[in-house]
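The structure under discussion is supplied below as structure tokens; questions concerning it will follow.
What follows is an incomplete set of chains from the complex, kept in their original frame.
Each chain carries a letter (A and B) given by its place in the written order, and its residues are counted from 1.
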Amino acid sequence: MKLNEIADLLKGNFTGNGELEISGIASLENAQNGEISFLENIKFLEQVRKTNASCIIVPKDFKEIINQSFIKVENPKLAFAKVAEILYPTKKRQAEIHKSAIIAENAIIGNDVFIGAFCCVGENSEIGEGTQLRAGAKVGENVKLGKNCIIDPNVFIEDNCEIGNEVILHAGVVIGTDGFGYVRDSENNKHIKFPQIGKVIIEDNVEIGANSCVDRGALGETRIGEGSKIDNQVQVAHNVSIGKRVIIAAQTGISGSVTIEDDCVIAGQVGFADHTTIKKGAVIGAKSAVFPGKIVRKGYWSGIPVMPMDEYKKLNAYIKSLPRLFKEFKKLKEALKEKK
Amino acid sequence: MKLNEIADLLKGNFTGNGELEISGIASLENAQNGEISFLENIKFLEQVRKTNASCIIVPKDFKEIINQSFIKVENPKLAFAKVAEILYPTKKRQAEIHKSAIIAENAIIGNDVFIGAFCCVGENSEIGEGTQLRAGAKVGENVKLGKNCIIDPNVFIEDNCEIGNEVILHAGVVIGTDGFGYVRDSENNKHIKFPQIGKVIIEDNVEIGANSCVDRGALGETRIGEGSKIDNQVQVAHNVSIGKRVIIAAQTGISGSVTIEDDCVIAGQVGFADHTTIKKGAVIGAKSAVFPGKIVRKGYWSGIPVMPMDEYKKLNAYIKSLPRLFKEFKKLKEALKEKK
């Protein structure tokens, strides 16, 4: 790709040799001749001086004179990601149904579908056009899988689940197993399984990280909204409703019937008690806990239990000062005693 | 199933049209004509007014006059679960050994066993009557797997483990891999593996959630007692002993040689340090930590480290009041200074 094509794509303000051929992307630190890189923020300017990159995508307020070509844009990181999308397109495996795959006779397989070795597709399931099922991925019965999805090795999608278009499920993801619900039967001292007969609906453009799990609804559905992105080893329990464009980092656990509305950002290792609600646009810090009954409003939150981030920071500072407080209190008491 | 059959099954007090055919179960909110639902608690009465369910299982103290049929029982949720067990029985796959499965010649396969595509059963292993190994499940050597188990896709059971009857292992579960134990060899500055040659014993009626792991004993055994239920992404380390009817929610981690006695209830994301003991009937709140050396008695516990729930709540309230305390303390000091 030539530099002036890239500059056009980014609608950026270009300075340099537009005929230069760009062969790859890299960080400023590791870039080689012929590669493009980006400067996220003017304060890391030092890295620009040492880079071997042939072109740098820079922020609007970039004013240096440098030897390399550069493109000024509003958001260099975003621009860089867009270039990467073109130079490193998602691997498109050629249409094929591997001879070892076991596909139910009445399954509907779209055009241009790739189904790798040791895959299974159950009865009445549907695999949309352009979707790739990589080696060992298993799709149950009555599953609807949309177009251009990438289903990585050893993913399992249980019966009756619905997956939208352009969904990426990374290796080891489990969609649609039973939720965790029991009723104690005191007569025979046993836990009786509460019915787990609902399903999972994953909307378009969702990405779910390796070894994450999404349980089916007990009676209704578990839903992950359009454009939401979930990291590795996340647990989504039955009847959870996740809105659109929600970001959830690794190892977070979401209990049954939690609602997380659109555009929330959830850091790693957070825990949500069941039936809690996170309102549109809330941001929750790592390792926080949302306790039962809580409704979390828009804003920044952290702590066990969660509180507004400001309050959390202040409280932490107070806690850090406890040794001093205890000491001063002791001194004060002694001083008063002496006075008596 | 006719309503008077259901009423008989539940030994409930029935009012309505016993000849009505019930085709399914649903929540009060989503129920359609022909479906049965339940009212867990009289305080959600409002939902009864709007439901389209044809029959409602209600608590004993229900006194309303409604158009629908209803059945009065002691525990409506339990009764509902029992109806669900009959209307939605666990899927029974027809006896079959898929042609792609690799079964050791000397493995013993019981009657009525289902073994799906791409399964493996190793030497000297035994699969009990009526058990289902779903696609891609792998059973090592010398494994004893009981009757009527459901082993979901991509489960792996390592050599020498013993699994009881009616056990459910959800997708991605790993049973019997090496525990995590090393001894530092200062001579060559290496971690030498401590032997991990024990096994895992899972008793009857246990259910383990997707992607959970149970390590084999280092020298002895790791055991999960009868009727215990474990959620997704739980880690059970070597030589752990879990009693009967224990409930463990998602993402909890149990270190080596921990003992959790019968009837404990452990919430999600809890951590147990090694060699700790949780006495019969203890209940531990989410995200708690049981620190080394701790013995947790019966009762409700929470916190990092765990303390009795009452104490935990009180302590949290005090912590929340720290800003006020610091302020008042400062005021008091100043007032005293002025007095001088």
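As a convention for this text, a residue touches a chain if its C-beta (ideal position, glycine included) is under 8 Å from a C-beta of that chain, and two chains touch if they have at least 3 such contacts.
This one's a predicted model, so the numbers in the text were calculated from it and none came from an experiment.
The complex is built from one repeated protein sequence; 2 chains are visible, and the structure file as a whole lists 3 copies.
The rule is simple: only the chains that are shown with their structure count from here on.
Once the centre of each chain is set as its mean CA position, chain A and chain B turn out to be 26 Å apart. Listing the residues of chain B that touch chain A in their complex gives 25-27, 29-30, 75, 77-78, 80-82, 84-85, 88, 98, 100, 116-118, 135-136, 152-154, 170-172, 205, 207, 209-211, 227, 229, 231-233, 245, 247, 249-251, 268-269, 286-287, 304, 316, 319-320, 322-323, 325-326, 329, 332-333, 336. Remark: chain A residues 100, 102, 118, 120, 136, 138, 154, 156, 158, 172, 174, 177-178, 180, 182-185, 189-195, 197, 211, 213, 215, 219-220, 233, 235, 237, 251, 253, 255, 269, 271, 273, 289, 304-305, 314-315, 318-319, 321-322, 325, 328-329, 332, 336 touch chain B in the complex.
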